[in-house]
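Here the structure comes first, spelled out in structure tokens, and everything after it is commentary.
Every protein chain except one is present and positioned as in the full complex.
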Amino acid sequence: MMKRIGIMTSGGDAPGMNAAIRAVARKAMHEGLEVFGINYGFAGLVAGDIFQMTAQSVNDTIKRGGTMLYSARYPEFAQEEGQLKGIEQLNKFGIEALVVIGGDGSYHGALRLTEHGYNAIGLPGTIDNDIPYTDFTIGFDTSVNTVVEAIDRLQDTAASHERTFVVEVMGRGAGDIALWAGVAGAASDVIIPEHDFDVKKVAEKLRASREAGQKHAVIVLAEGVMHADEFAKELSAYGDFQLRSTVLGHVVRGGSPTARDRVLASEMGAYAVELLLEGKGGLAIGIQNNKLVNHNMLDLFDAKHEAQLDLYDLAHDLSI
Amino acid sequence: MMKRIGIMTSGGDAPGMNAAIRAVARKAMHEGLEVFGINYGFAGLVAGDIFQMTAQSVNDTIKRGGTMLYSARYPEFAQEEGQLKGIEQLNKFGIEALVVIGGDGSYHGALRLTEHGYNAIGLPGTIDNDIPYTDFTIGFDTSVNTVVEAIDRLQDTAASHERTFVVEVMGRGAGDIALWAGVAGAASDVIIPEHDFDVKKVAEKLRASREAGQKHAVIVLAEGVMHADEFAKELSAYGDFQLRSTVLGHVVRGGSPTARDRVLASEMGAYAVELLLEGKGGLAIGIQNNKLVNHNMLDLFDAKHEAQLDLYDLAHDLSI
Amino acid sequence: MMKRIGIMTSGGDAPGMNAAIRAVARKAMHEGLEVFGINYGFAGLVAGDIFQMTAQSVNDTIKRGGTMLYSARYPEFAQEEGQLKGIEQLNKFGIEALVVIGGDGSYHGALRLTEHGYNAIGLPGTIDNDIPYTDFTIGFDTSVNTVVEAIDRLQDTAASHERTFVVEVMGRGAGDIALWAGVAGAASDVIIPEHDFDVKKVAEKLRASREAGQKHAVIVLAEGVMHADEFAKELSAYGDFQLRSTVLGHVVRGGSPTARDRVLASEMGAYAVELLLEGKGGLAIGIQNNKLVNHNMLDLFDAKHEAQLDLYDLAHDLSI
Partner (left out) sequence: MMKRIGIMTSGGDAPGMNAAIRAVARKAMHEGLEVFGINYGFAGLVAGDIFQMTAQSVNDTIKRGGTMLYSARYPEFAQEEGQLKGIEQLNKFGIEALVVIGGDGSYHGALRLTEHGYNAIGLPGTIDNDIPYTDFTIGFDTSVNTVVEAIDRLQDTAASHERTFVVEVMGRGAGDIALWAGVAGAASDVIIPEHDFDVKKVAEKLRASREAGQKHAVIVLAEGVMHADEFAKELSAYGDFQLRSTVLGHVVRGGSPTARDRVLASEMGAYAVELLLEGKGGLAIGIQNNKLVNHNMLDLFDAKHEAQLDLYDLAHDLSI
């Protein structure tokens, strides 16, 4: 019978990670387990930066952005030497299984531990929504809302001066943040890596829109396509749209998580503990069709997150 | 071939209604239709308070709370006399079909119009999330976030003074707002109409929690159960928990919609136009398992929105 | 030469108290002093709930609502017995002087300690803005913004349904929150304890406003006048204004402080340390005419915070 589990966050931080940590810790304690927090992801595991958590450790943390367990890059864990050092620490603290919250990069380490006999469950924690086999990742909803709030602000100033803003948003290779924020922010165009585009048509649409009376616009550009300045330069070749470009950087990673992210993180965290209690490991949790699911981590490595191209069409239909 | 459609909002306002209006209008125009806004719901229909919309009518409206088409109660539309007057106006303006955004109460009027040969599609617009055959209604996500923000604030003051707050939240007969806000707000207890409860156990949990070191708490109470003052009185019979009660009233109905509500409203609005273009009517749109769906309005009248009791258990497991 | 000072918060919590605590602690350490946090105000002082702070104790606290040092009522400190116990603890920890952040009620205790030879400086920490000799208190700006955000939300729903909302806001005997929020929230009327009012005239204005085309309204009512329900009842005797009443309770006490409150708290906290270093005590800090000031606490006890009646006139002129 399993007695002790560990929790860590790995990769880029995302709002809702603390809600997930809380859920794992509280659910595990509710089930009679002891819970250990591992600081700084796999780096901290190897270094033994590990502490026992109490129910009070996660008081008043659900609303905080970032991760109370810190995060760090640690490519050395790809080597067996790193893994063995990590296992030594797990043994030292009596940790039999663990939950890893992070991007799919972190799942490689989790899978290695599972293969060594230490069941590990992965939770998708990233703002980019670029993990396969899940419709949503923890942090995505918060990030989209932060971007939309910024777009709302830009619309004010765009309207006052009849400007066109090109807004570059995060998402690495995925266009999800751009798509959601584009629809919700009433963007006149959304440019994503998963769909081709034609700068000339973007320009024609802007011109038609201006002629029809809407003299300001916001174009949302996923960072995976190109830089905002570059796009603005290309666009300005087709006319004077009073262009300004702006890059929403790390600001959209932080902040108090939305209700949606907190609930999703709570559900996933509790589910991870249930899977561990069933003796399972090497699984990545997701939400698909509004149901919690799990898939073998190996399957994720071959798969690719699918772009939500229906939103792409919607964004363009509604901007007329 | 259909040429003109109308849009109205009916029942209590909800954040995202303007996003839905925009989506219906823009999608319809994109498909070559003419669009008429009907002010004040069925009352305005009967009175002929109707105007033609342009693409610019819905500029910069997506971020606004409330409804730009106003809303009003109008029980007289249950009578055939009211309906015939409404149809007279539809004929006068050449409106052949319409979209009604509102609670399921508004679907009765929509169904009557469909029966008279004017196809009507219903969109679930209410913060209460109490409509059958949809997992989420337009406005629910915003409202939950507003409640959670209030709970976050109360947690600050509760922690400073080691108090217990009983927070009464809207939702009519449904506990959905309470459940989501309870999980996301780290409530120590959530009391909803769909589940029985025992005040004595609530008190015991509070006491155990205080003894374990968490000296403040927030209890979320759905308005469908009882008044916050009443609950606080019952609870105080079991001990001194430094109780304060607060009622989050109409404040949680307004405000700029979240990204999620804007996207949901946009998707549903566009889908409604597609259904009308297919010659359909008498249908209520929903989202189930993350897919847009439609059901016959008649089916809704016999059905009941199901409580999300898994969240109930989650809320209680995580508050230990 | 003074070496050790203490800090406490007393009375109702207010946003910005943590910023003040941080400022006192950091400024004192910058000047080479040792700093002790006293939990739970005068109650904690008497009980010896005291701990040494480090520069890191106040990391990442500036943005948090509430008070990290907790607060509590402790009327027993009015008795010399309580005071002597408190002094015993000060001696035990070697604390020579202290800063008390709270309402003017807390200044009595601070003055007693000063008389006993332990210099104490008072900082005005309360949302109510009801302390004499200061134009603004720490927490007031945040609270006003929270109320205004709520009014903005109510305006959405009021406009959609052509309603009139009566919003009761905190402030104890003072109308400052109501006045500021009334002007900033475009209230049609503001009712405060410091100015007489005539319900009939309020009704006439509402009627005129509705006839002129503005069919919704928000009336801001200071809690020091009467209850919102009571006011709504009186008002409804003069006509049907689609009245709803709502009470913004403890929600407006919490939340992350505004920039203004953080800066004010930081300035006042640093100034308090400077005064202590000059060997002064028994002084209450304020801001008047945009300058930091200090007054003898004794003077405050005879004085009364002045209402900002120019804002009263402004609110009414602008609502026409």
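The chains carry the letters A, B and C, assigned in the order they are written, with residues numbered from 1 in each.
FYI, a residue touches a chain if its C-beta (ideal position, glycine included) is under 8 Å from a C-beta of that chain, and two chains touch if they have at least 3 such contacts.
Not measured: the values here are computed from a predicted model.
Residue-wise, the contact with the chain that is not shown comes from A:Asp13, picked out of A:Asp13, A:Asp49 or A:Asp104.
Contact with the chain that does not appear here is found for just one residue of A:Ser71, A:Gln89 or A:Ser319, A:Ser71. Checked against the hidden chain, the listed residues C:Asn39, C:Asn145, C:Thr164 or C:Asn294 yield one contact partner: C:Asn145. Residues of subunit C in touch with the missing chain: 19, 22-23, 26-27, 29-30, 54-56, 59-60, 62-63, 135, 141, 144-145, 147-148, 152, 155, 159, 180-181, 183-186, 212-214, 256, 258-260, 262-263, 266-267, 270, 288-291, 311, 314, 317-320.
Where subunit A meets the missing chain, the touching residues are 9, 12-13, 15, 17, 64-67, 70-72, 146, 150, 152-157, 159-162, 165, 244, 246-255.
The rule we apply is simple: only the chains that are shown with their structure count from here on.
Chain contact topology: the protein chains form an open path, each linked only to its neighbours in the line.
In whole angstrom, the spacing between the mean C-alpha positions of subunit A and subunit C is 39. In subunit B, 152, 155, 159 are the positions where the chain touches two or more neighbouring chains simultaneously.
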